[in-house]
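A single protein chain has been removed from this complex, and every other one stays in its place.
For reference, chains read A, B and C in written order, and residue numbers begin at 1 within each chain.
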Amino acid sequence: MEFKTVQVKKIVKLEGAPLIHLFLEGLDINHRAGQFVMLRPRGWEFDPLWPRPFSICNQDKDGLHIFLQVVGRGTRRLALLNKGDKIDCWGPIGNGFPIDRREKVLILCGGMGIAPFVSFCTQHQNPQNIRLIFGHRLDLRVYPWNLIPSLVDKFAFRQENEKDLKKFEKQIKQEIYNFKDIGKILVCGPRPFLKIVHKYAFEFKCADRVYLSLENRMACGVGACLGCVAKTVNGYVQTCIKGPVFKATELEEI
Amino acid sequence: MEFKTVQVKKIVKLEGAPLIHLFLEGLDINHRAGQFVMLRPRGWEFDPLWPRPFSICNQDKDGLHIFLQVVGRGTRRLALLNKGDKIDCWGPIGNGFPIDRREKVLILCGGMGIAPFVSFCTQHQNPQNIRLIFGHRLDLRVYPWNLIPSLVDKFAFRQENEKDLKKFEKQIKQEIYNFKDIGKILVCGPRPFLKIVHKYAFEFKCADRVYLSLENRMACGVGACLGCVAKTVNGYVQTCIKGPVFKATELEEI
Amino acid sequence: MSVVNTEVELGPLKLKNPILTASGTFGYGLEFSQFGDLASLGGVIVKGLSLKPRQGNPMPRIVETPCGMLNAIGLQNIGIDAFLKDKLPFLPFKDTAVIVNLYAHSVQEFGELAEILSQETRVAALEVNISCPNVKQGGVQFGQEPKMAFKVVEEVRKKAGPKPVIVKLSPNVTDIKEIARAVIDAGSDIVSLINTLSGMAVDIYTKKPKLKNIFGGLSGPAIKPVALKMVYEVASKFDIPVIGVGGISKVEDVLEFLLVGALAVQIGSANFMRPGLSFELVEELPHLMNKLGIVSLKEWVGSLEV
Partner (left out) sequence: MSVVNTEVELGPLKLKNPILTASGTFGYGLEFSQFGDLASLGGVIVKGLSLKPRQGNPMPRIVETPCGMLNAIGLQNIGIDAFLKDKLPFLPFKDTAVIVNLYAHSVQEFGELAEILSQETRVAALEVNISCPNVKQGGVQFGQEPKMAFKVVEEVRKKAGPKPVIVKLSPNVTDIKEIARAVIDAGSDIVSLINTLSGMAVDIYTKKPKLKNIFGGLSGPAIKPVALKMVYEVASKFDIPVIGVGGISKVEDVLEFLLVGALAVQIGSANFMRPGLSFELVEELPHLMNKLGIVSLKEWVGSLEV
């Protein structure tokens, strides 16, 4: 893990959607997909107090790529950043997803949960081994969908209402069922989505091959505050440094 | 007094000096020189809590012109504003300086104290009646010196060290002495500067014609918090709505 | 937008909406009349008034702190007589509750103030500020000593006649419930809380306190969590109407205080952020109620699920 005060190299705001692509330069790290960074712009002085955690979406000549949604106070202020602004940044944090190029893998992601899988699929040496299911609310074009290599077997489902959600849940169930004896299932998305996957993982007895990335509230991002803990079979453990990815069988609660 | 959420029309940062010209559009007010506005950018959420008071430097086709120095938390963040940013603004506040085109007037100002006199001299119908003495620390070119009409009898003194300061103090003394029987003396500048003028005003018995603008800490800018009071012969009165300009004879303390 | 009911009943005090302005942060009300319609507010609580005019503390009296501020105004006010003569007639007392905040140095003075106001029909209620030092007992506040608080409130209640008596509690205590119990026993109709937290700020360049008075009262968004907790403690324990104060600056905050059991709120330091803020909250409240499906505030008050 490294700490650096980095610079905004580029910030791309999507029209009509509260989504931002942020490119940071100055942090030279090697990351594993599913790992994340803590970001705190220098301009935040005292408020908000905490940094904010974001998955590493990718890393290339444009720098560290973060894909973020504006949901509250912190992200609202991140959206106001300009090129050249300074941000305290540390990472890569956490364990990340297991990656094995020879194995088939199923990715289930919802909303911003797509972010770490851009990196996952790009780094993967056999993208044809990946099947990716993506549930989303907004127009597909606002997500980094095109950054997922075309060799990936990818499907997007838009949810605009309750009915779509139910349909998507059914799809997820089917996907898990189909894949239960094949390989690992990697999951990232909002909590209700994780809960659903967690349920089916046990129902279809493949929970020991399902990996869920948790987005708990974090204050320190270094394992010190114990604010971000997940309830596991080994007690409460820090999601930041021991996670954010946990096997479904390790989690007692989501 | 009017309240409006205005927009930054233009922001000019001076190189090598912590000085900013801010132009706001959307507040249609008529002001008197020496009156001020309270500014609080929308982006400040909770911190800093208070708005900040600034003299109206001028008003023209470019909007409301504020000339400000970066000294602390608030002004540091004002300096980060961009064109189009939204600012809560109310004003004009306070009494302003007396203006009488037929009378001779002496202006003594130091540093940012020049701001209200840009408006004063521009609005004045007989600028040749004005004599203006300006003490400054930075290069004269960083101040709105050129905005003072050329018909004004103006002199600038730069203070780079203790010796210059002493010399300037002597000059001030001389100016007050020369002017004591001629007309009003209008003063704006840092507190130590006001104290000096206040002293000589009494020494030369012209205190009833000396008008000082106070820059007390302000929270509300509407006369409600009683945080900005000046100690006058009539007790503590709000500098914001009863000032910021007081006759030297009214003030018991500076 | 469907019609919602923002009315609240605090025992004898009925308000058309739960948004009041806090004493000391809204002047005598008139200072804000150019920024909104005073009559639209649930009520206006004016600056703390004493029997005689007071000059207050020397300067500096205020200083900004992270997400808050300290003040040591020292209760500068024009005195009760001048208020009744020069300010009250110009307030829209027929359309909104004008509440007078009382400040005194002794039990007897508090009683005298209450007596003066007891027959004043233009005043909707009295708010007793017991966060002032009790001179005889050597500086501890009336509001920090249950027995002293009891005496003050008993006296005010006796002299206030038909006027509802609100007692404003200090947060600078080990157990807010003890003081609350004392003032309830003494006959308080309503309690409001919290007043400011004791605090201080210093300047390392001058080596002096930033307030001439050394100590001041901390207010603003910084203290909201403390206020919310104390309001919850009092509202869930006692059967008395509670007014929440402390750090409220958004319409969401209003509903938070009501959720933990307050029937109304006071907007304090946030009035300094922009002078129209309290009026905006009054306008925004029905919209937020709509969004949350709240038809009447009565169902919302105290409905926190713990």
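Rule of thumb we're sticking to: contacts are C-beta pairs under 8 Å (C-beta built on N, C-alpha and C of every residue); 3 or more make two chains touch, one makes a residue touch a chain.
Just so you know, these numbers come straight off a predicted model, no measurement behind them.
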Which displayed chains the hidden chain touches across the whole complex: A, B, C
Contacting the left-out chain in the complete assembly, out of C:T65, C:T96 or C:S192: C:T65
Contacting the left-out chain in the complete assembly, out of A:G34, A:P48 or A:G183: A:P48
Touching the absent chain when the full complex is considered, from C:Q76, C:Q144, C:N195 or C:Q266: C:Q144
Residue of B:F23, B:F46 or B:F67 touching the missing chain in the full complex: B:F46
Touching residues (missing chain, whole complex) on chain B: 46-47
Touching residues on chain A - with respect to the absent chain: 1, 3, 40, 46-51, 73, 88, 90, 216-217, 219-231, 235-236, 241
Positions on chain C contacted by the hidden chain, ascending: 65-68, 70, 140, 144, 172-175, 197-202, 204-209, 214-216, 218, 220-226, 228-229, 232, 247, 252, 255-256, 259-260, 292, 303-306
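Here, only the chains that are shown with their structure count from here on.
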Approximate Å spacing (C-alpha centroids) for the pair chain A, chain B: 53
Distance between the centres, which are taken as Cα means, of chain C and chain A, whole angstrom: 46
Whole-Å gap between the CA centroids of chain B and chain C: 36
Residue list for chain B, restricted to those that touch at least two other chains: 46-47, 73
Residue list for chain C, restricted to those that touch at least two other chains: 66-67
